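Removed: one protein chain of the complex. Kept in place: all other protein chains.
Should a chain be cited, it is by its letter among A, B and C, assigned in written order, with residues numbered from 1 in that chain.
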Amino acid sequence: MIVAMRQDATPEQIQRVMDRICEAGLRPERMPGGERTAVGIVSAIPAPLRASLTSQLESLPGVDHVTQVSRAYKLASREFHPADTVVQVGEVAIAGPAVVLMAGPCAVESWEQMREAAQAVRAAGGRVLRGGAYKPRTSPYAFQGLEEEGLRILQAVGREVGLATVTEVVDPHEVELVARYADILQLGARNMQNYPLLVAAGKSGRPVLLKRGMSASIDEWLLAAEYVMSAGESRVLLCERGVHPLDRTYTRNTLDLSCLPVLKEITHLPVIVDPSHATGNARLVPAMCRAAVAAGADGLLVEVHPRPHQALCDGQQSLPTESLAGLVAELRRVAEAVGRSL
Amino acid sequence: MIVAMRQDATPEQIQRVMDRICEAGLRPERMPGGERTAVGIVSAIPAPLRASLTSQLESLPGVDHVTQVSRAYKLASREFHPADTVVQVGEVAIAGPAVVLMAGPCAVESWEQMREAAQAVRAAGGRVLRGGAYKPRTSPYAFQGLEEEGLRILQAVGREVGLATVTEVVDPHEVELVARYADILQLGARNMQNYPLLVAAGKSGRPVLLKRGMSASIDEWLLAAEYVMSAGESRVLLCERGVHPLDRTYTRNTLDLSCLPVLKEITHLPVIVDPSHATGNARLVPAMCRAAVAAGADGLLVEVHPRPHQALCDGQQSLPTESLAGLVAELRRVAEAVGRSL
Amino acid sequence: MIVAMRQDATPEQIQRVMDRICEAGLRPERMPGGERTAVGIVSAIPAPLRASLTSQLESLPGVDHVTQVSRAYKLASREFHPADTVVQVGEVAIAGPAVVLMAGPCAVESWEQMREAAQAVRAAGGRVLRGGAYKPRTSPYAFQGLEEEGLRILQAVGREVGLATVTEVVDPHEVELVARYADILQLGARNMQNYPLLVAAGKSGRPVLLKRGMSASIDEWLLAAEYVMSAGESRVLLCERGVHPLDRTYTRNTLDLSCLPVLKEITHLPVIVDPSHATGNARLVPAMCRAAVAAGADGLLVEVHPRPHQALCDGQQSLPTESLAGLVAELRRVAEAVGRSL
Partner (left out) sequence: MIVAMRQDATPEQIQRVMDRICEAGLRPERMPGGERTAVGIVSAIPAPLRASLTSQLESLPGVDHVTQVSRAYKLASREFHPADTVVQVGEVAIAGPAVVLMAGPCAVESWEQMREAAQAVRAAGGRVLRGGAYKPRTSPYAFQGLEEEGLRILQAVGREVGLATVTEVVDPHEVELVARYADILQLGARNMQNYPLLVAAGKSGRPVLLKRGMSASIDEWLLAAEYVMSAGESRVLLCERGVHPLDRTYTRNTLDLSCLPVLKEITHLPVIVDPSHATGNARLVPAMCRAAVAAGADGLLVEVHPRPHQALCDGQQSLPTESLAGLVAELRRVAEAVGRSL
């Protein structure tokens, strides 16, 4: 429910609306707006309460009208927040005019590997360095990451080379630790509905890159974002990484690029595309990067590795660092064709 | 299996290889190649026969070596036909340097509707006019198309305005009739494994636009193309139109654009993208057109209607004709960014 | 829309209702009912017409009330036909108290193979012999069936041994031919939305076993049944054969047994289960047969072969004929546990 105030509503009148909502046991949220203020009700409103609350709010002074909101998510919805959210990470603006390239290895393996990768990313025009320190692996016997040592390398190399950093966190009780090292917290596809983790990340003070679950609908994904946002963090980056495929002969997942124009319509949050995990095949990554930019992606998350065939994790989907500059040149042309830069 | 002949192999030596394959009850196919000839075996080779046949063929004069082929499809495979197939329809070259726009209404409804649509398509730079005369509808009580009268309108309007035409055929025994009117025969997603129809279309003398089935893997799709090709028609256009979606809240299907770089690697056939049926929502079509061109599509199949809200079929996914020119201007920029025209 | 007549309505009053529906350009259908008659409107009713037609029909003499029908399918719906449809094929009643076993090889290969299979089916208590003469195969180079010779063998062996027969038809123009030989026409999963074939089968005078499409929803499946029924044939057997799977490591498809209680609620048609195609693995077939019977299946369609490892088609999913008797003994106990026989 959204309570639109009149243009001449006083701060006291707005406060009275907010108080009335609190008295009903619900949570109000002041909503951004150019000419006039509105107040949204974030909580789910029990059906029996709906009609009486609407008429009570409509009768308060300064209220223009009350609108019912159709979607289950509120804070993530464009209905509540019509303007695009631009997430600022240091000097990098995500969802600004420039498409942001985030790149790096699947896993942090060593100082040397990260430095080589970071320098190539920086040289090619990338702005964010990725690298996993805690790797959620399907098998308990696979390499699980360097943990805190990996975080240390990632942070130091990022600062050295001049890149912001993003890395995955998998345990709610490690959020604080990871947030000390990384600029952006990544929540993986397997954890999209790990609610304690979503809540912990939402309280970390860091922007959150939220990957779409393997078989998550768009509404389930936005409700996951809503968990992060209702815990306090409004800077959520949605990251499409492919959904469960029809078959796996040629790709690991099916990249769902039509989510881009859908999301641009219903949410104000930035949308990032990860073609590396979506396809699982480095040869397919350049075409999917071009398509993502053309479809309106605000950023790309791409796996690169100095020596993909020696990677401890996901080598077959990592581009060699030396191919990055050529790819970026291509993507820059596509970005310009759709009115953006890169 | 592919038998690569030596560069100096004589026509008689080549013939002897082909004869030997026929004697084994298998079907040989002469394969295009710049410097030297090869002979492919199109039929499936029974496992017990494989080793002895290989050594027999290797011992024939003029034979350089014999290669095992990994894929179940042959004629559709790049292994058999390394160069891109460019399909010429009148003056239109599909899979040439220009991305080809095919557009028109879902169903042919009237002379007036088709004329308005065709003129808009032509004015915007489209080259092929689409329009259904036989509509396969999920419900037997829905509008099923104008049938032969629809074909007549499509053909006449196409000629009048200067556009090639494409239309769907659903019954093997109507292929001949439809082929008299249309320049390209469309086989729909529901009929991708309708083998009598595939064979009939393959004998029609017309190029065939073969839509991917709702849950068809890429290999099943190429095997369907193989049915058309082994019946005689090498000019098959593969058309991606979305696969079965995770959920249908926002899109009718999931457009699988990663099939584009996959197909470019494994087949020589042109690939067309239909974002209208994939999304089922006209507002999502422009972004998906841009993405398709950026990912390497050779053509687009787009539904447009002079008055979408009055359409007898699929109005919600049809662009209004007046928006076509603006969309094409956008797409032209993307095409140029990836080294093509439109 | 269903027009419920009063118990004392006269034949003339019923006729007048039917005439009024025809005058509106719609198709009436007299509906079975114990105590009183109803008239259904089978065609889709254009929205603008709905309100006025309702009030006109309600004002006619003998009319009790008019009900809106929620489903897109009519003839297949329990709303139109509350009692279970029992399909009689010779002496076999499908959807009667006994669960009906239909079994036989995937493909008719020879007189000997069919005789061995048929005798085992008959001895085990089976009532219907299956065997394909026209095989729709994913690859054009795979064995495609013995065609009319296969039909001849199937019919002769069925009569000899005392079993009704079911076989697939794939081309609308072969329906008449196949209907001369077989007692039940099978329409395969790949052809569930092959509308000319559905219509031709609906006019053949034979009951139709309609397999569910690989990714068909239940409503799409019932609308396919509606095509057959609106063409004239009310004896449609719905056959669940597995839907597109998550992955194919262990099963070819995912058998969707929850469709059984769903279908029993919304349609009056018999439901058959094919665990052989669903699993693609003979070792899994017995457990899935037991589950299907327990969940309420009216029949089973099971592949058996005298020598599965020599089968020309789908050997890995065929039970050896000698295991049939043991399986039937197991299934009989389960059938009795749920109040049926076998």
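Just so we're on the same page, a residue touches a chain if its C-beta (ideal position, glycine included) is under 8 Å from a C-beta of that chain, and two chains touch if they have at least 3 such contacts.
Since this is a predicted model, take the numbers as computed values, not measurements.
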| item | value |
| --- | --- |
| Which residue of A:29, A:226, A:240 or A:274 touches the chain not shown here | A:226 |
| Touching the absent chain when the full complex is considered, from C:8, C:23, C:91 or C:265 | C:265 |
| Interface residues of chain C (partner: the chain not displayed) | 215-219, 243-244, 246-247, 249-251, 254-262, 265-266, 278-279, 283-284, 286-288, 290-296, 330, 333-334, 336-338 |
| Contact footprint on chain B, counting only the chain that is left out | 244, 246-248 |
| Absent-chain interface as seen on chain A, which is shown | 42-44, 72-74, 136-142, 170-173, 190-191, 193-197, 213-215, 220, 223, 226-227, 230-231, 244 |
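Throughout what follows, only the chains that are shown with their structure count from here on.
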| item | value |
| --- | --- |
| Centroid distance [mean C-alpha coordinates] between chain C and chain A, Å | 48 |
| Centre-of-Cα separation between chain B and chain A, whole angstrom | 37 |
| Length of the line joining the C-alpha centres of chain B and chain C, rounded to whole Å | 33 |
| Chain A, residues touching no fewer than two other chains | 244, 246-247 |
